[in-house]
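Below is one structure; the comments refer to it alone.
Every protein chain but one is kept in place in this view of the complex.
Chain lettering (A and B) follows the sequence in which the chains are written, and residue indices restart at 1 in each chain.
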Amino acid sequence: MSPTPRTDADRTESAPPTPRLALHGITKVFPGTIANQDVSLSLLPGEIHALLGENGAGKSTLVKIVYGLLQADAGEIRWEGAPTVIASPAEARRLGIGMVFQHFSLFDSLTVAENVALGTGDRTPMRQLEERIREVSTRYGLPLDPRRPVHALSVGERQRVEIVRCLLQDPRLLIMDEPTSVLTPQEAEQLFETLRRLREEGRTILYISHKLEEIRVLCDRATILRAGKVVDAVNPREKTARQLAQAMIGSDFATPARAAAAAVEAPRGDGLLEVERLNLASGTPFGTTLVDVSLSLHPGEILGIAGVAGNGQFELLSALSGETLVQDARSVRIAGAPAGHLDPRRRRELGLGFVPEERLGRGAVPDMSLAENALLSRGGGADDMVSRGLISFRKAHGLAERIISAYNVVAGNGARATAKSLSGGNLQKFIIGREIMRKPRILIAAHPTWGVDAGAAAAIHQALLDLRDQGTAVLIVSQDLDELFVLSDRIAVMSHGRLSESRPAHEATVEQIGLLMGGVFETSDAWEADAHAH
Amino acid sequence: MDQFVNFMVIMLGAATPLIFAAVGELVTEKSGVLNLGVEGMMLMGAVAAFATTLTTGSPVLGLIAAMAAGVMMSMIFGLLTLTLLANQVATGLALTIFGIGLSSFVGQDFVGKPVQAVAAVDLGPLTAIPVIGPIVFGQNPLVYLALAVVAGVAWFLYRTRAGLILRAVGESHHAAHAIGYPVIAIRYGAVAFGGAMAGLGGAYLSLAYTPMWVENMTAGRGWIALALVVFATWRPWRVVAGAWLFGGVTILQLHAQGAGIAVPSQLMNMLPYLATIVVLVVISRDATRIRMNAPASIGKVFHPER
Partner (left out) sequence: MRIKLEARAHTPAAVVYATPVVAALLTAVAGGVLFAALGYPPLQALHAFFIQPLSTLNGLAEVGVKATPLVLIAIGLSIGFRGNVWNIGAEGQLTMGAVTGGAVALAFYDVEGVWLLPLMTLAGALGGMAYGAIPALLKTRFNASEILTSLMLTYVATLFLSYLVHGPLMDPDGFNFPQSRLFHDSAILPVLGFTRLHLGAAVALFVVLAGWFVMARTLIGFQIKVIGLTPAAGGYAGFSQKRVVWLSFLVSGGLAGMAGLFEVAGPIGQLQPSISPGYGFTAIIVAFLGRLHPLGILLAGLLMALSYLGGEVAQIELGLPLAMTGVFQGMLLFFLLGADVFTRYRLRLGSPPAAARVAAAADKPKPAGEAA
């Protein structure tokens, strides 16, 4: 799409309308990377415009420039035809630009109304503001109680706070950064309704996503970014998801090879990892309590756990890894042994491998070298890197080098590189490699490809499938349904601290899982109830 | 009855420096900054107030000098932690060590000199009312000022927009930054307020409580003030309750000696410190409560780039 030059003809009735926002040749350079290079695009009134690209393509940087959080190194911004400098978010808001962040910019201990007041720069008295919040939120189908503290809200409700906060300022351009990544499919559908209504009112929506299907359903136009540059501008409805994906990734991507459906159909007997009626009060003030969670995981299968973040996944994972100990030792069993009272190290000795969600800061120490990070989850046995309390850095270094070469980890300094100097994808490959190198009998991976580039994601998926085929029991917790369908043999869903029964992946549908994610499980036969509905 | 009046008067007096220092630190902490240099700032405030009052004869100028000294100390802390992103715990400790040294250095010529103490108010008939008069209407003006500051801080934090912004910055500096608030500038303001109040607390010690300058005369009150903020779970009025409690303990120690109870003075003098520990333990054992009330980004370094 070439930027429309603004001529006199624009002002006549028949000519295309003046773009609400036009970017010309925007360039932003960070040390070591060019985040945006000569990016141009224009957004029209009354359209939903997708900004499509994979992680690291430069979407967030571009959006931050539009919202005044970053300044472009070169290029021009025109707002409703006039060249503009957007120096700060306040400036952006004054122009009529609103933004809903991917990682919410909310304050947990404050109320909905206080959060809105902070975000709008609005000086109306709290009473009146509460009234307006009620009114606007009902009008757009986003009901909210302005007096509730934010920490008591679900993730979907928190997003509503963000949206209502924007809407109160009557924005002409609304930026949504990956809004559905935290929603159930049903909640996402509801959000789309709201967005369509906003479009009808003549507002412009810049919709950032890497989810192809929803872009095809929702958006009028799509600008595709790859490695910081605009590679294409299309009407997404005229393209297939595969075509969009190719434009986004650049080459034909390999889908991981799955072994024939030899996968376990209905596993019998005790699993390698058994969780039985696990109840756990959350240790953090804003956490989720686990209620009667049961699961069993068998050798040679991948069990996927779906669910919106913040529904107890964090608590379940830390109860499985041993970072949180549970009251009844028998409610977590590894290879038959009661493990609920064992610390992470003892669980590792029983054959557990664990890939945490937070790779920098939990899975790895940012300021330590890869060799030192290799020590974090060391196993016992003959090739232990520690004997009699003394560390063999030679062995640790060797292990790190082996992981780096086996998993194609790109690290400037090899085993001496600090963890924080690696890209997200490379660090994740290192961590997964480290856990797999230990030859675990059970591997638990949380959000294994979250924020990872497509190449690394494919490699990670392949590694997990290979591991499964070698007979390891694999548990994957993810928010990404596509990923779960690619990998899992069975799928279960987590919601409000409960875990549904699992179901073979090939029998499960997105709709069923969506209902379960929304907490609609009348006991265990929600699968059935929903199956009848279809 | 006289005993009771006496008790109340001394208790309110002993509590006042703690109220000043603690409520200032409370505002600092509410913005997400932990300044452990309260002791050092108080000492600088004490010596500045004393020196100024002695040379100019004006206690008002003394109080202003104390606040200025506290602010200057706090700006060293601000520069290091907010602009140069140094560790807040280490910098706060350094500020205290520096303040102890600098105050004795500056104050060496003033040791042992007398100064006219700030007088208690006298509202005539009101002060003459038995019991209530001397307690409610016969205090040092700084005692009232401390309570007024608490009221002001409570109103500011929970009733004004600026207070809301300050709390938001302490809750999540990244979110506040994303919305567009100047996190660093707001924190500089909160740190400066903490410094000014610590300075006033010190000034009260050297101008009213024991009107003289002695090296290290705060004797750990800055640290007790820090403990009071935790005790108060970051609520302004609870700071007052805590400070009165400590004032009471201090008095107990004086009166026990007066009453001829045969406990060595050194052991009695341990009481305020032991009481601080006990109070901290009692409050802190409920970890959830602390986490619910503590500003979530307290003590964390904020660098806007990431």
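As a convention for this text, a contact is a pair of C-beta atoms (placed from the backbone, for glycine too) under 8 Å apart; a residue touches a chain by one contact, two chains touch by 3 or more.
Just so it is clear, the model here is predicted, and its values are computed rather than measured.
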Residue of B:Thr91, B:Ser172, B:Ser206 or B:Ser297 touching the missing chain in the full complex: B:Thr91
Candidates A:Pro185, A:Pro366 or A:Pro504 - the one touching the absent chain: A:Pro366
Identified contact with the non-displayed chain, of B:Phe20, B:Tyr181, B:Tyr209 or B:Phe246: B:Tyr181
Candidate in contact with the missing chain, chosen from A:Ser88, A:Ser154 or A:Thr509: A:Ser88
Missing-chain contacts mapped onto chain A: 31, 70-73, 85, 87-90, 121, 321-323, 343-348, 354, 356, 358, 361-368, 372, 375-377, 386, 389-391, 413, 417-418, 420-421
Missing-chain contacts mapped onto chain B: 27, 31, 36, 75-76, 78-80, 83-87, 89-91, 93-95, 97-102, 104-105, 108, 160-162, 165-166, 180-186, 188-190, 192-193, 215, 219-220, 223-224, 226-227, 230, 264, 266-267, 269-270, 273-274, 276-277, 280-281, 284-285, 287, 290, 303-306
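We take it that only the chains that are shown with their structure count from here on.
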Where chain A and chain B are represented by their mean Cα positions, the distance between them in whole Å: 45
Chain A - residues contacting chain B, complex: 68-69, 88-90, 93, 101, 104-110, 114, 117-119, 123, 284-285
Complex contacts: residues of chain B adjacent to chain A: 161, 164-165, 167-168, 171-172, 174-176, 178-181, 288, 291-292, 296
